[in-house]
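What you see is the complex with one protein chain gone and the rest in place.
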Amino acid sequence: MSAVLLIAIPILAAFISIIVKKWSPYMLLFVSFGLVILLGYLPFEIITIGGFSAPYGISLVVDNYSYTALYVVNVLFFLVAIINVCNYKKLGTILLVSLAGLNGLMLTGDLFNLFVFLEISGISAYIITTTNKKPLATFNYLVAGTVGSILYLLGLIILYNMFGTLNMQDMAVRIAASGATDIEVALPFLLMFIGIGVEAKLLPFNSWVKGILGHSNKLTGPMIAGVYAAASLFVFGRLLTEVFVISDTFMLIISVILAFSILAGEAMAYSSTKVREILLFSSIAQAGIAVLIFVSGFTGYAVLFISLNGFSKVVLFLIINHATEVVGSDEVIDLKGLFVNNKLVGASFTATVLSLLGLPLFAGFFVKMGILSQLFSSGDYVFPAIILLSSVVEGVYFVKLLTKLWYKEDNLPQVKFELPLVYLVVVISLLLVVFGLYFEPLHEQALVLVNHVKGVIL
Amino acid sequence: MKNFLSLVLVLALGGMIILSLQNNQYFTAYGEVDITKRVSESYIDRDVNGGTQAVEFGVANNLESGPANIVTAIVADYRSFDTLGEVTVLFVSSLGVALLLASGKQKRLDLHFHPNFMLRVGSRALFGIILMTGIFVIVHGHLTPGGGFPGGTMIASSILLLYLADDNFRTKVKSFKTLESIAGSLYVIIGLVGLFAFDYFLVNFLDNGILGELFSAGIVPIVYALIGLKVGSEISGIIDNFLTEEVA
Amino acid sequence: MLLYAAIILMMLGLYGILTQRNIIKIIISLNILEIGLNIFIISIGFVNGGVAPIFTGQNNLGSIGFVDPLPQALVLTAIVIGVGTTALGLALAKKIYAKYGTFEIDDMKGAE
Amino acid sequence: MASLEFLVIIALLGGVLAYLVGKLSKVVGASLTVLVSGFIFVSVAYFGLNGSLDASITYLPFVSFEATDLYLGTSFGILVTFIFFMVSFFNPYFVDKFKYPSLYSMFYLFSLAGVLGVFFTDDFLVLFFFFELVVWTSLFLIPLGKSKKAASWYYGFSAFGSFSLLFAIFVMRNTAGSFNINDGLSMVGGSDQILVFILLMVAAFAKLGAFPLHIWLPKVLGNSPDPVTSVFSGGLEKLGAFVAVMGLVKLAPVGPVIEAIDMALGQYLIAILGALTIVFGTLMAIRQDDAKKLIAYSSMSNGGYILVALTLLNDTSVSGALYHVLIHALASTAAFLAIGAVNRQTGTTKMSELGGMIHKMPVTYIVYLIAIISMAGIPPMGGFVSKWLIFQSVINEGMILIAIATFFGSIGSFLYVFRPLAALFLGQELPEFRKVIKEAPFFMLLPMIILSGLNIFTGVHPSVILQYINNVLAELGVTELGITTWTLSGNNGDLYPALIAVVFGVGVVIAFIIFIVLKKSRKVDLMDTYTAGNFVYTEELLHYSVDFYAPIERLYEKHINIMKDFYKGIAKKVQEFGSFVKYFFFTNKPEITVLWVVIVLGILLLWGDLL
Partner (left out) sequence: MIISILMGISVAFFGFVLQTSIAGVNRKIIGRVQKRYGPKWYQEFLDIFKLLSKRSVTHGWIFDFGVIMALGGIIATAMFMPITNDLMAFPGFDNFFIFVYLIAVGMLGMAMSASGSGNPLASIGVMRALTTMLAYEIPFMIIVLTIIKLTGHSSLSEIAMFQQTAVAGLEFSGTWFMIALPVGFAVAFLSLMGMLGKKPFETYIAPAEIASGPMVEYGGKQLGMLFIMHEITVFIEVSLFVHLFLGGAENIWIFLIKYFLVYTSVNLISNVNGRFKIDQVVVFFYKWPLLFAVMQAFVAIYLGWVI
């Protein structure tokens, strides 16, 4: 039961499924469920492909970090797939391939292989977003994504030229051995940082996000904002902790960009009147926070933050996209009073929002406390101030949204949420509440991840 | 004004990258690359897993990785996972194009360009030659430069030739799809067999034979052939999608 | 010198993306960017006086000044990825043309 | 031997139970809140007073309580749970008008659980956990009333407050090494101490609704349903007072000492802000037309009193402040409940639409009268004692500007408390209310009567409670107030409250004898009045309630919502910044991303001095 199956099986299923077109959605469900089960039996090890040892052949790394990442991505993928399988039958194969690509992203230990999987998941993402019926927005996404991956490849090749290897760990070892000052190493890492930054929705590079998520539907919304966002942030984390060596001048600049992107994201969300825009801008801000935590070096809580964020975004986008499809527009005025008739969905939406805000009795509270305590213990006061200020603004516009969605007297929007969506949404929000109350497992997971030091795989 | 601004920006960026690469003492200049400091040195000497046999054309028997063409060795053996990813990328994009353009019943696009006599006859003759060279390139992938990808595109170009030659020529798209899927799944199955039988995914479990022989380098030629067929059918599928339009 | 040519080509591609308003031209400049990158990758592996990394009848002894084979393998993959994205871009261009009737981004009505 | 953790669990489970029961029948669900809050109050009061609350933790993870010799927390805890218990009597009568009745009772009990947690813990993180719990549970109570926007104002300010508290907590943890409250507050020093002081004050100001951060108070208290308003002003504001005590008394004074009035600069600034709160609250209260908003502004200005008293740090002022917290809680809750009773009968609290309630609701009138006497600080009631203590310390410190504000506040309070009395209860009885109105039901009157009884008791015999407050002073390290069984001694004079009450009684008896001895006068109805010739038929014309204090209101009419526009301006700025960034970064042109990539790359390379 080696982790390669996580990639091989979906690809195999994808290849087979183009013959038997009508079964492809059911194959998708079966494979993705199978992978979630398979995840239970994965040993922590380095898997060499083709029998060639690490720096020469390609190696897949299964450690705590990638295990959590895999778990989050696969479970989220499976949930989104169940909801959307019935009305996006044609995309069965594409989704299989994107599953393989995402798993590859999480597992791979080789930089060039990361580029290939980045491309696979990227292209399948472009195709998924074509269902938004907005070809220009998808075109923007394609151009941005391709430019991003080109920059990543350029940075990668420069690194290869300087240190002669492609394996992440070997690269880290060689950089340390060569004693290259972090100024000299800055150019390639900068290119790779920006390359991944485009995909991870960091502010200056994410003008494609508004087009895609602004007009998303029940599949693209949760997929891009939930699954892909979590995956790209995990990749970001993997690179930042494993390979990158960031000099303090760049740390300053990057943190200025991140701080700007957090505050600007919240301000944009505050100023937008469309519900989906509010959600997408707040997810931009949260992406900024996640990368901020990675840059400050706390992988443990960053992973928890990303996974919680991923789950919450899937819930939020599912509900809002379904309502927008029925009502026709996602303006807050048109969706006013949405939860008056469907209280269960409203309750889980509210619970998820409160967990995003980091209020007690919800899992978000514990993660936020963890992040802040680590940021403070490292002695810096600026980032926590920014995070807290942004969560105040975030709180205000979410409360404004909630009061609008819950309270309206006459001609309420006639929206019926079908059972699987309701069931999924309730289960996730219940999870958030349960982990909010009983957060021992989260604590252990965070501690285990914290000592995931560079080079120590297991 | 915007163009001028972006020109200045781009030039400045280019200049900065070039200058920074020059000043960087670790960035070896063009041409003075010392292979020994790089990973690829052991690809050339085939001693990744400690193989001690000196690599000599026509003499070395059952080397660590068989193909004479080192690039093919890297592509299909050392880093064959990349190639698998590679194939999926092409597979996904062709599928995407098909999804975008060919949603219903398709018929040939009536272009205002009609092939004249010269093209029709010439392409009939050329079709066979291009096809043959394509297949040759695929089969000798492990000995001579080329391999699955270039060979596949040659096959596709021969099919493109047929498209240009005759207005209502349409390949049986269905058959290409099945060929593509069989080739792809065979490739993955070989990998899985390697995993289950020889506990490494995509391991070269056949014996590598003598360097430079036609029948050497274990599964590499088989894998390359499959890739060639797959790439050929995918690209011709893409051509077909672009040259057809929906039946109104 | 190939190195600088490659970077200049890439900058040209970037300039093309920045200034062109036509979808097809953007795709073309994207391709130029990719080609520039591929040349850059190849130039990384060149060794003065190196020989193509294939064992043949004449140069059959190991390490007699082969050119670095790894970038060539990488460029093979990069080219195919370039093909993939360009094919998808063109398909999208066809879709955009079907929807808006033009390739010029500026006069696409209702694109917001 | 009630354990705190057991009480918190009861509150939480009670909330869930109330929700489920509420689904069946609203009223039963709401009356469940009465039982639960009653039980909690009784156990907290009984066990808290004889100091036998045990703080062992068995189920709740992460939470740690502390009950032994925690007089400050116990006194606040008893007070706030008492207010919750009294107000919960109103729930069954008001719950049928809400859109989500069962949710109401659940969140009511959740906020009670939160309040319990805040007062009885010695660990900052647990304090913040319950603090936030109170914030968001009470947040959902507000929209049940009239305005929906009030909730976002409330969350904005209290989130700002609680996050600055969180920031202060972590700053203290850096020096103290652990989240313990006492060593956190004592060990922080130097520039960190100033930062912590400022942040704690921001949190206290946001929760108390003091001057710079008070915009939400009238909006929320004015518009939310009546039980929620009373809980807010009586109970939840005391969280702010609790944090203020931590910030001003437990934390060492901050900033250079001004020798003229030997007070630290930090304390003096807070005193100035407290004075501004008093003046601003009084001015705004005088001109309100809605009775609930008026009492909301009055609780704002009383918050100012508490702040001023806490900054003076001598025995009379701190005991005056703590006593004022108690008095204000009792008086404003009683006033809000009385107005709530009127609101339930008539459906409106606008003074211009009401009048002559006394004829049909005399008991409510008496309760309201006693409440406003206490709020205005008039002798027989408790307000006089706490105001006297505060005046003693203000005069003793000789701070003229602060004294002006406190005097203005106390005289002004006499003005604005009288306005609802005259407009709501006295004056002509409007015809449409004559037939339909009847006295509030017994179970609504019960809490009001208990509260007014307590108002009188705290005024006549304060030393019982002041004795307990002295323990709190000892715990806070402030010199204790000199009190004997009946008299209290301030800095420059003694007070014998019981004597004043007795003498007042004697005076009334004498007046009554004079009244009875003389001839009985003929009963005449209200319409038969001397109107200098022009006879008037309709009651409305004879009822003077609109623009009651017109001469004063005209003085500052133009600039009453300076602060509101200031905060609206901030919201506008954030909005503009958002759309500005949106315009720059998010157009649907593909080259925008690439442009920014190139720019950022260029800047970074240029700056990274790679040349």
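Brief remarks follow.
Chains: A, B, C and D, in written order; residue numbering restarts at 1 for each.
Please note the rule applied: a contact is a pair of C-beta atoms (placed from the backbone, for glycine too) under 8 Å apart; a residue touches a chain by one contact, two chains touch by 3 or more.
Remember, it's a predicted structure, so these values are computed and weren't measured experimentally.
For the chain that is not shown, the touched chains among those present are D, taking the whole complex.
Only one of the listed residues, D:4, D:126, D:426 or D:466, touches the absent chain: D:426.
From the options D:83, D:141, D:166 or D:373, the residue with contact to the chain not on display is D:373.
Summary of contacts with the chain left out: across D:194, D:450, D:500 or D:599, the touching residue is D:500. Contact residues of chain D toward the unshown chain are 260, 356, 358-359, 365, 369, 373, 376-380, 384, 388, 391-392, 395-396, 398, 400, 403-404, 407-408, 411-412, 414-415, 418, 421-422, 426-428, 487, 490, 492-496, 499-500, 502-512, 514-515, 518-532, 541-544, 548-549, 551-552, 554-555.
Convention: only the chains that are shown with their structure count from here on.
Taking the mean of each chain's C-alpha atoms, the chain whose centre lies closest to the overall C-alpha mean is A.
Centre to centre, using the average C-alpha position, chain A and chain D are separated by 44 Å. Here the spacing of chain C and chain D, counted between their Cα centres, is 68 Å. Touching of two or more other chains is recorded for residues 6, 9-10, 13, 17, 20-21, 33, 38-40, 43, 79, 82, 85-86, 89, 92-93, 96, 100 of chain B.
Counting partner chains per residue, chain D has residues 588-591, 594-595, 598-599, 601, 605, 610 touching two or more of them. Considering their complex, residues 595, 598-599, 601-602, 605-606, 610-611 of chain D touch chain B. Residue ranges of chain A in contact with chain C, taken from their complex: 112, 116, 119, 123, 126-127, 130, 135-136, 138-139, 142-143, 146-147, 149-150, 153-154, 157, 160-161, 166.
The touching residues of chain C, when paired with chain D in their complex, are 14, 17-20, 26, 105, 111-112.
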